[in-house]
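Take a look at subunit A:
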Amino acid sequence: MRTEVGKVEQRQGLAAGGKSGETIAKSMLEKFPNGVKVTSTAANRVNATVDRGLLYKVAEFLKNEMDFEHVTSVSGVDWYPENRMQAVFHITSYANRVTAEIIVDLPRDSPEVDSVTPLWGGANWNERETYDMFGIIFKGHPRLERILTAPGSDYFPYRKDFAGGRRV
Partner candidate 1 sequence: MNGLFIFLQGISVWLMSIVGWVFDFITLHGFADWFRSPGVVFFLTNFLAALVVFIVGFLISITFIWEERKILGRLMDRRGTQVGVLGLFQNFADGLKAFIKEIIIPDEVDKWIYDAAPVILIGISCLLIGLIPLSPDFALANLNGGLLLIFAIFSIAPFAILIGGWASNNKYTIMGGMRAAAQLISYEVPLLLSLVGVVILAGSFNLMDIVQAQQQAGVWFIIPQFLGCLVFMVAAIAEVERIPFDLPEAEAELVEGWQTEYGGMRFGLIMLSEYVRGYAASMVAVILFLGGWDGPSFIWPEIWFIIKVFILFAVWIWVRGALMRVTTKQILGIGWKRLMPLALINLGIAIAIKMAGWL
Partner candidate 2 sequence: MSEMWLNMGPQHPMTHGLWNLRVKIDGETITEAEPVVGYLHRGWEKLTETRTFPQIIPMADRLCYGASLSWSHCYCLTAEKLLDVEVPERAKYIRTIVLEAQRIGSHLMWLAALGTDLGSYTVFLYPMRERELFLDLMQDLCGARLTYNYPRIGGVRNDVPANFERDFTRVLNHFEKKIPDYEALCDESTVFHMRMDDVGKLTAEQAINLGVTGPNLRGSGVDYDIRRDDPYDAYSQIDFNVCVQKSCDAYARYRVRMDELYESVNIIRQAIKDMPKGPVRVKPPRNAVKGKSDWAHTEDPRGEAFMYIIGNGDDHPYRLKVRSPIFVTVSAAAWMLKGYKVADVPAIMGSVDMCLGETDR
């Protein structure tokens, strides 16, 4: 009853004929010379910081031209002492076997950024959760509502000024 399964071809890192992390970083910097700062690269990693106005265009570029088909995670970070928040996007390319980490800095009093849900449906609930927990507003999201906390709550639990409990 065993079905025939695919044999292992590729071990780790790069897909044959795919673009490496360095190549992708270079293309990004060429296309968006201002507003994108690449912090580090490896064969299968790209870490970059993007201005919040440019996020949607960078996301479109990654999806359409660099074959990034799958958004792994969208999360928020609250840098309370520095009065800013961050939205962190991790996007994966199956074709190239590269994962990109895009960090967007947001001011804490108006944390708004474009939603990437129109591009990748997998970001839908991740963005809702980030809104629910941090209050980061994703403009263009089809349905930005609370998902994990009770409906009608007026607090954002994962912010640093929300009481967290004593250190153990």
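One rule holds in what follows: contacts are C-beta pairs under 8 Å (C-beta built on N, C-alpha and C of every residue); 3 or more make two chains touch, one makes a residue touch a chain; residues count from 1.
Keep in mind how these were chosen: all candidates are chains of the complex that A comes from, given by their letters.
Treat the numbers as computed from the prediction; the structure is a model and nothing was measured.
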Pick from 1 or 2, the complex member that touches subunit A: 2
Candidate 2-touching residues of subunit A, taken from the complex the two chains share: 1-3, 5-8, 10-13, 15, 44, 69-73, 75, 77-78, 88, 90, 94, 97, 99, 101, 120-126, 129, 133, 146-150, 157-158, 162, 164-168
